[in-house]
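Input: a single structure, listed below in structure tokens.
The other protein chains are all here in position, but one chain of the complex has been omitted.
Here is chain A:
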Amino acid sequence: MQEWANQLCENRQFGSKMTDSKYFTTTKKGEIFELKAELNSDKKEKKKEAVKKVIASMTVGKDVSALFPDVVNCMQTDNLELKKLVYLYLMNYAKSQPDMAIMAVNTFVKDCEDPNPLIRALAVRTMGCIRVDKITEYLCEPLRKCLKDEDPYVRKTAAVCVAKLHDINAQLVEDQGFLDTLKDLISDSNPMVVANAVAALSEIAESHPNSNLMDLNPQTINKLLTALNECTEWGQIFILDCLANYTPRDDRESQSICERVTPRLSHANSAVVLSAVKVLMKFMEMLPKDLDYYGTLLKKLAPPLVTLLSAEPELQYVALRNINLIVQRRPEILKHEMKVFFVKYNDPIYVKLEKLDIMIRLASQANIAQVLAELKEYATEVDVDFVRKAVRAIGRCAIKVEQSAERCVSTLLDLIQTKVNYVVQEAIVVIKDIFRKYPNKYESVIATLCENLDSLDEPEARAAMIWIVGEYAERIDNADELLESFLEGFHDESTQVQLQLLTAIVKLFLKKPTETQELVQQVLSLATQDSDNPDLRDRGYIYWRLLSTDPVAAKEVVLAEKPLISEETDLIEPTLLEELICHIGTLASVYHKPPSAFVEGSRGVQHKRLPGSTESGESESPDTASAAAVSDAPPAVIPSQGDLLGDLLNLDLTPPTTAGPPPPASSGMQMGAMDLLGGGLDSLMGDESEPLGGDLGGSPAIGAGFGAPPAAMPASFSAPVSGGLDDLFDLGGGVGMPMGAYSAPKTVWLPALKAKGLEISGTFARRSGVIQMEMTLTNKAMSVMTDFAIQFNRNSFGLAPAGPLQVLTPLSPNQSIEVTLPLNTVGPVMKMEPLNNLQVAVKNNIDVFYFSCQYPISMLFVEDGKMERQVFLATWKDIPNDSEAQFQIKDCHLSSDAASNKLQGSNIFTIAKRTVDGQDMLYQSMKLTNGIWVLTEMRVQAGNPVYTVSLKCRAAEVSQWVFQSYEAVLKN
């Protein structure tokens, strides 16, 4: 640092120009003392020069904190420039000299009353930047004055100061009532003040998610929309970002806000445009799709999004990352705009890669010819990453647009002819996927592929080639030779290739058993005896066992028909996508990760969700009913079942941020393994005497064994998950011993006062599949009670006593008795309010008494409430999003496994669990006695005591009772 200053002074001393850099000449030894003297000089000009020198030293990183008292002494001046410099110095060193910082307080207080608004504002701005707790309370009074200052320039600065102060001492700010003053400023006459107040409030609200600070209501929204037209571009962004957090009451309000926000799309500032897009994308969710305005809005969004691509490259990049989200959520917006995403020669690489990604998303039968021509052009470029991605893109087009498959294949063959090593390898990887998608259609190209066998040096390409050879072994004359050639260096291959080779040779053996016996033995022994890799060993043993016990079964398993791979890959999971849409323009939208994944201390911050159109259905207006019906249509981008399944099984380990998520690569290989395990494991596991069976079941590596390194995991596949797999993945069973069902402590149902001395307290429990009403009857009267009987009124779930009330002995005064009454659910049904209300009549020798009690709905969760994964997926998809309810469980400190275990005790079954960015998502199901299924997704983040549970059920009215059960079970 010093070097820079010295060098600078050398350069500068020769120049005659008088610039600030001359101040950098004072960094020689002993100059601190000289500066001290100058700072204390009587001459104003000299003082100012000295402060400039101090700041210059500070700038080059030299420690000039020793001069603190001398610099602070210069603070009291009417020279604005000098004052600014001193303030600058203060901001830098106050933290390291907290005691001395108090010296400055007086001047701040005084400056806040200066007749010049510039000085008042400067003082209030600077004092908030001095992050010394000790002095903050001295600043409250001046701040209070400045918040009410007559000059808007001072007020807007004071508004920001509240946020600064809140950051240092939140309690103080709340106690002093500054938050209310800040809220009042939203109604200020000056738009700049409004904008800064909004910004400050949003900032505070973001760090304190539960403060309910931004209490947005239609009145404030209206004020914000008015200010929107008048404030600076930055102010517009603050306001738009704040608006995006609001949820309109109905579609009309939503539309009227949209109408007032759309003019912002014409602003020259890209950030204003993106923030407006965010508001519109969010509020559009609430608009009925058949509304004319909805169509108009869609049309209005495309041109500004396209124009963003003429902005500076970094802004283009942010725009493209967001467009990537927008086309997934609403593909119709940009479907005709393919051309604007064509890559230009001088685009930076990060823009090129993003454009390519969007091109594939927009590819359709209508534009595929153009897209392919472009992709072919890109594939002959020189930038390796870009070229690879272009080749993969061709493969993805083939899978996405069936009509283009043939052209894609021939394009890929052309590219293979270029013999450019990485192009060839990439092409082979994608051709394998095309084979998977269109079996028995393009096998004529295998010969060409085989010619390039020697040039493959990347594991993924080798694995793909081996898969092809194994899969089509019967059509390749020298398949055995080809595979044998790979076998020579077996131990030097990566796991991915080893696994693939093992499977391929087994396939070959099953197809041509006579010639390849030796080969298969060789590979099995390599895999099982000479390998340290448990995945490989396990797979080897399974094959070995299968082949030796039942070759026919082996054939059925290994050569089973493979399910087709799905079209769209690497789509962002719908709930995450919704959340990201709410964060358009922010880092989250650039990373394609929820903020909780990369912002520390964001625990407790709610995940944003798009508003559903449910609310509109409930409003009285007649036209909204149809609106809700229309918006029932499933969202445009729901990944195929296979994708979600992959997600559920946590197979897709690729973080969603990577620029190029893996294409449906190498799924073939894993499929082989899947099938194999699916069909074959049952018998293996059943064979008790077989030590191997136990080994396998217990091996945690089985899951990973499905295929090679996670990077090559299939992004999607739609394998029917068979029983064997279910068992393997049975998380519920695997976690540990289920604990008993939760039952609440007894409460008094019938007080003695109301029942002539009989007091009944009770609770409900479910014990080994039987619902029980557990009661304590207490006789508080003076006489003996006998002849007890019980009856239920009709209730929502048909609960009825399964037998008589067993009170055999008479109940003497002051005696209590515990009674357990088993219940069934075959009684008459009538919907109650609340749903879980139960009206009971108890009779004894004295009288008949009536009371009502409420049972926890978890009593009704049956033991076979575990839904099959596949069914779960289908059902989840099938239930319209409107019927999704969400709630939070606060202060829950269980790990996701412990929670899952606890819930299982109450027959809430975890079907699958996946972890995304440190957040566990548990997919759970439960079934009520009357056959109603409830599906939930529970999000648990390590260290965050707030769980979020999303629930889907065809009978939406049970939701809130299910929530209660969750709460009760988890907290007891």
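Quick notes on this one:
What we mean here is this: contacts are C-beta pairs under 8 Å (C-beta built on N, C-alpha and C of every residue); 3 or more make two chains touch, one makes a residue touch a chain; residues count from 1.
Throughout what follows, contacts and distances are computed from a predicted model.
Chosen from "Protein transport protein Sec24-like", "AP-2 complex subunit alpha", "AP-1 complex subunit mu-2" or "Histidine-containing phosphotransfer protein", the protein name that UniProt gives for the omitted chain reads "AP-1 complex subunit mu-2". Considering the whole complex, the residue from A:74, A:224 or A:319 that touches the absent chain is A:319. Which of A:38, A:241, A:285 or A:357 touches the hidden chain is settled by the complete complex: it is A:241. For the chain left out of this panel, the touching residue among A:88, A:398 or A:911 is A:88.
Touching the missing chain, out of A:142, A:288 or A:304, is residue A:304.
Hidden from this view is one chain, which touches chain A at 1, 4, 8, 17, 19-21, 24, 48, 52, 55-56, 59, 61, 79-81, 84-85, 88, 91, 115-118, 125, 128-129, 131, 151-153, 156-157, 160, 163-164, 167, 190-193, 196, 199-200, 202-203, 206, 229-234, 237-238, 241, 260, 262-264, 266-271, 274-275, 303-304, 306-307, 310, 312-315, 317-319, 339-340, 342, 344-346, 348-350, 370, 373-374, 377, 380-385, 420, 583, 585-591, 595, 598-600, 602, 659.
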